[in-house]
Each structure stands twice: as structure tokens, then as C-alpha cells.
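For this depiction, one protein chain was excluded, whereas all remaining protein chains were kept in their positions.
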Amino acid sequence: MKLNRFGSAAAVLSVAALALTACGSDNPTAAAGSESASSSAASGVTGTLTGIGASSQNSAMEAWITGFKAENADANVQYSPDGSGAGREAFLAGGAQFAGSDAYLKPEEAEKAKEVCGPEGAFNIPAYVSPIAIAFNLEGVEEINMDAATIAKVFKKEITKWNDEAIASQNPDVELPDTAITVVHRNDESGTTENFVEYLKAAAGDVWDYDVSGDWPSDIQSENAKGTSGVVSTTTSTDGAITYADFSAVGKLSTVNVKVGEEYTKISAEAAAKALETATPVKDAAENDLALDLERDTTEAGTYPIVLVSYHIFCSSYKDQATVDLVKAFGNYVISDAGQKTAQDSAGNAPISAAISEKAAKSIDGITVAK
Amino acid sequence: MSVMTSNKHSATPTPPSRKRNSLSKGKLPRWAVPATAAGAIIIGAALSTLTGFSVATFAIYSAVLFVIAATVLTSAVEGKRQGRNAMWTYLIYGSFLLALIPLASVLYTVLEKGLPGMSSHFLFTSMNGVTGAVDNQTVADGTPVLGGAYHALMGTLLITLWATVISVPVGMLTAIYLVEYGKNGPLSKAITFFVDVMTGIPSIVAGLFAAAFFGLILGPNARMGIVAAVALSVLMIPTVVRSTEEMLKIVPNELREAAYALGVRRWRTILKVVIPTAISGIASGVTLAIARVIGETAPILVTAGIASQINTNVFANWMSTLPTFIYYQILTPTSPTNIDPSVQRAWAAALLLILMVMALNLGARLIASLFAPKKGR
């Protein structure tokens, strides 16, 4: 009896849901009648491509998907920003056709990839480059110069005041207040933390004696927050706070100029892109694999070494032609000038260089149908 | 304290000038409580000024002073028992006021931040094609924010509906078994125990479990609405069982026995007598259970993925729900450089979610009142 009533309530709800379905629009940006996109489906690529991975490239990914769908109306790409680890895990289990990851496949993972991808395994393509800013909130101070050792000491809480001699000596022109430094770090495991501490370890190894990992060293007890938006908002609301975050997200915060070689480099997309050029390919990598080891302790002027490179991980072979076409089309779009430009407009990241783009295109074109 | 007691004591004995009838004798005059309150507020203000004024200390001091003074006053005039009655009454009123502060603050925050984003555009469009560039453009031009939560609203409605359809019958039947049939047998003890254990499943584990379970059946890439509904059911069932069980237990045995005495079958007794008596509580419990899962983020993500376009089929393709929408709009804004549009969408979606639950709640109450027997209260 009662269950019937619940049933009828459910029925009413579902009818209401159906009724609502009729009035939803899937085209929120249609102000100027830009329906023309659907006519350009000449590419002949169809199907749905599934990717899982890093949340760092989520904003760029939304732009890529939108741009890609405008060119290929019959194709769809879905991307779930579960996290790099979850993405690689799902990719290796066959749950996604590609993964987005802040770190390239580790050797044991590359080995495992052969199970799902065939004997050629998988390969990494750098797709998203984002400089990591050291951002601070200090009233009246716009820019500060620091060398790697000073940065490491500040984040290790060995330097506790903004007018400490170590900072003041590098900033003769800046009037530094006697404010305490509040270090804010990520409390979730993240690629941003990993790249930042990797820089500290490489450039100031004698000060920074912790292991490199995506977790902040638990010996340093300080304020923290979840996610890039969390550390930025905590820093913005606390005078004297300093943190590290993706450059595109730092908002009104001031940034630290990092000493590279003899000069202090101001953070910029160009300086970050330069870091990618000085990077070396990972040892023993397959020919089509573009995984990079960044040279964090570079001395080349004008390079900004604290950079996050997020990869797209593809299989060398997929089971049918349709999937191969789809993966190739999407992979090529992402690394193309148009794709990188779209992402930059949306996410504020740095573009990959032409040289890398060329190599990546070659690797992607090498994807085949599994035998 | 003692000073105050004696003060009040001397101030309040029945004034000789005024005649009072025997009924109100030994009772506090009407003005006594407001007067005590006023006194407590003044002294509280003074005390908190001494220790550096802040609204919090002011309120705490005043409240504590008032409860003590009013209690002492009442016990002095009306007797110890009335004094205790007064103390507990004020404490209960106080706890209510205390609870209102954070709850009102949360509601206010959601309303304040959510209302500006509420528009028909927001309600009836999806996020399909809205990128950071679009957001940057709207911020630069100062035009209204584009993109809405329609797809997430649909996802929430459908996934929650399916979760409810799965878990309410299972949960209620289990509770009925426990209370009406199990009679403390080993099986019923085991079920009770393991239902308790189920309340401790972290939500992400439920999500992973559902994903793994469907992965075994349908292959590794099995994310869709129904998987999420199953994950939510795992979280929902214990709440439904537990609250239904409690409500069924307090249905007086006399009612059951009366029905049996009239020759009514057990199952009809349960359906016609026991459940209608407890229905208001059950409905409340089911609403709570829905409320517990409707805001879940993590299990949805690993089971239903995330989508920016409308999908009303729970058996195919990815879906967004309002919580995943809110979560990702806050944590990975569509445009990292201009987060305001994303934040606005997130709060508007939060408001929408609350409104939705409100409607659900109203529905549950309606059902309950349709079935509930007429009561004295």
C-alpha cells in the first residue's frame, strides 16, 4: 500500500524530471546563434573518448574539449579530473583511453601498460605547462627577489620574518616590514607540491633535505589548505603569508622573482616555456615517449625553473580504427597551435614549444591499430 | 554570586502594598524575568568590556548570568523544584538559540552568495562549451555569467531518485524484518550489527566498491548514473534501516495486539497499523537519508564521472550532479585567472541543492501527513 504511494511519488518525480528535460538547453553560449559549428563535421571522426586524470589541466581540458567538438561535431571527449594517480590507475586498468598526469609513467607502470596497450606500451606527451608562482601577501610590497636557498629556508621556517637579513640583502630597494612569515602549503597530495619541492631539492639541496614527494614534508608544521584555490584564498586573507600555486590562479597576490644564474627571473609564460627547452628527455625512454626531466638548477638566464608539466598518456596501439582516428584527432588538436592557444586563453598556462609540438605530432601519428 | 542572591532575595518578597490572590501567591511577578534578563545583559556588557569587549564574550557572559540569576530567583521565590524547572527551560531555550547562530550563518552565507547567480539562464542551461575564455570574456565585458547547472540538476534528481528507489524498499523491509519478524534471532542480531558497521563506510569506499562491482560485470569503463545510485544506496540503506527501526520500535505493542485480536493478518497489521503510525518518523528518516547522500561528491565522481552536457539516461554515459558541479567549480575554476564566475555558479548551485531538498522534504511530509493517524498533539 504504502510502497505504492512511494511508487506514485517516485512516478510524479520522474514525470517532473521528464518535463524538466524538455526545457533544458545544452547551448549556454548561443547568444549570437553560433550554430555553424555543427556543419563542419567533415572530419569523419566519431565516438566518445574517455580520459581520467590530473585536475591541474581541467580548465585547459574544458577548452580543448570545446574546441575539439567544434571541429568534430560527431565526436565527444569526456574528462574526469579525479587526480593524476587515479588517472594512471584507470588508464592501466583499461578504464580510460588516455590519462592526464602531472608525472610521467614510472618504469613499473610503463611495464604494466603493455598489458592494456600491447607490446609497444604507452607514451607520454607534454600537453600542459604551467609555471608555479611563489606568491605572497605583504602589504605594500609588489615584488621580491629570492635565491633558491632563501626560498628553501623560508618554506622550511628557518627564516621567520620578512625583514630577515637574507631577504633584505637581496632586495636593497624594497622596504620590508617586520611581519612574521606564515607559510601556507597544500594539504592534499599534488603535482604542484611535487614540482615545487623537486626544485627546492635540486637548486638548494643543502638546505632542503627532505625527500621529493607530492606530500608536503610532515616535519614542517605550518598552515595549509586544500587545492590551489584553497592556498590562494588562505594566503590572500593572511598578511605576511607565502605560498606556491599555479601562476594563472594567484590573482592579486605578488610573486617572487627567482634567482637563476646571476639574474632574478620574473615569472612569465615565456620564461616557463624556456625551461621546457632546456629539459632533457628521460633516459631509456622509447623513441615516441616525450617524458622530460626538467633541469631545475639551470643557470641559463631568463628561464623560470619552477614549472609543472602535465602529460597526456596514450597507448601506442588501440583495438580498432575508429578509436585510433579519434585519439589521433584529439591528441593532434591538443598539441596544435590552435589547441595550445585555446587552452592559454582559458587556463592562462604556458604553451609548449614548436619543437616539442612537432615531435609530439610524430609520436601521435605513430599510433596504430592493435594486431 | 552570593551577593546577587541576597540582593534579589531582599528585592522580591511579595510587596506588601499589593494584594495578590491565592493562585499567584509564591509566584514570580511577570516583570521579574525580563528584569533579570535586562540586568544580566547590562552586567554582561560591563564584564566583557573589562576583558576587552567582543560580541561573543558579551553574549556568553549575559547568557550565563541570566540563567544563574533566573534560576536562583525562581528557586528562592517558588521553591527548588520550580527553580530547576526554570533552569532547564532556559537552558533548552538557550541551546536552541545557540544552534540557530551557526545554522542561520550558513543559510545566510548560501543565500547571500547564491542569489546573485540564480537566473533562468542558470537553471535551464548546461555548462556545455563554457570555457575559461568565455568566463574571461564575461568578466572583461561585465556581462552576465554564462553557463548553468541544468545538467547537474538533472543528474542529481535522477541519481538520487534511483538511489531512493533502491534503498528505501530494501531498508524498510529490513527494518520490518528486524522489528517484526527477527525477534532477536541470530540473523537479526547479525543484520543489526552489520547495519551499524555500514554507517561507518567512508563514502569514497562505497564509490570505489560500486565502481569495482560494476567494473567486474560491465568492463573497466563503467561509469554511469546507475553505478552512482548503487554507491549512494550503500550509504543510504543503513540510515533508512536505523531510523525506520527506531520508529517501528516505538509503535506501542497494544496497537499490534489490538489488530491481531481482531483477526488481522500480521502483514496487514504491519502495513495498515504499524507503518502508518510510524510514517511521520520514517519519512523524516528517509529524508535524512536522502539528505545524507544528495550532497556526496567523491563517490559520484568515481562512479558517474563528470559531464558538462545534459544526460538524462542513467544507464549510459557520464553525468554530473550538483555536488560534483559545486566541488569542481570551487576547486578547479573554469578560468583560473577569473574565478568569480565559477564561484558564483558554485554558490548558486548550492542554493539550488538546498531548495531541491526543501521540496523533497515537503513531499515527504505531505506523504507522512496523508498516512499518519490523527493524533492528540
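Chains here go by letter, A and B, matching the order in which they are written, and residues are numbered from 1 within each.
The criterion applied here is as follows: contacts are C-beta pairs under 8 Å (C-beta built on N, C-alpha and C of every residue); 3 or more make two chains touch, one makes a residue touch a chain.
Here is the rule we use: contacts and distances are computed from a predicted model.
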Request  = Report the protein name recorded by UniProt for the chain absent from the figure; options are "Cobalt ECF transporter T component CbiQ", "Sulfur carrier protein ThiS", "Phosphate transport system permease protein" or "ATP-binding cassette domain-containing protein".
outcome  = "Phosphate transport system permease protein"
Task = Counting contacts across the entire complex, name the shown chains the missing chain touches.
result = A, B
Inquiry  = Out of B:S280, B:T303 or B:S320, which residue would touch the omitted chain in the full complex?
reply    = B:S280
Message = Considering the complete complex, identify which of B:A40, B:V134 or B:I330 is in touch with the unshown chain.
response = B:I330
Task = With the full complex in mind, choose from B:M127, B:V234, B:A304 or B:M319 the residue touching the hidden chain.
result = B:V234
Task = In the full complex, which bits of subunit A touch the chain not displayed? Write them out.
result = 55, 82-86, 88-89, 102, 109, 182, 187-191, 214-215, 218, 221-226, 230, 233-234, 237-238
Query = For subunit B, which residues lie in contact with the unshown chain of the complex?
reply = 54, 56-57, 81-82, 84-85, 87-89, 91-96, 98-99, 102-103, 105-107, 109-110, 169-174, 176-182, 187-188, 190-206, 208-209, 212-213, 234, 237-239, 241-243, 246-253, 256, 260-261, 263, 265-268, 270, 280-281, 284-285, 287-288, 290-292, 294-298, 322-323, 326-327, 330, 350, 353-354, 357-358, 361-362, 365, 376-377
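Note that only the chains that are shown with their structure count from here on.
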Note = Within their complex, subunit B touches subunit A through residues 121, 124-136, 146-148, 150-151, 153-154, 157-158, 161, 164-165, 168-169, 215, 219-221, 223, 271-272, 275-276, 279, 301-302, 305-310, 312, 317-318, 328, 330-337, 339, 363, 367, 370-371
Ask   = Can you name the residues of subunit A that touch subunit B in the complex?
value = 1-3, 5-6, 9-10, 13-14, 17-18, 20-21, 23-29, 31, 48, 50, 55-56, 58-60, 62-63, 65-66, 69, 78-82, 86, 90, 93-96, 226-230, 246, 248-249, 251, 342, 345-348
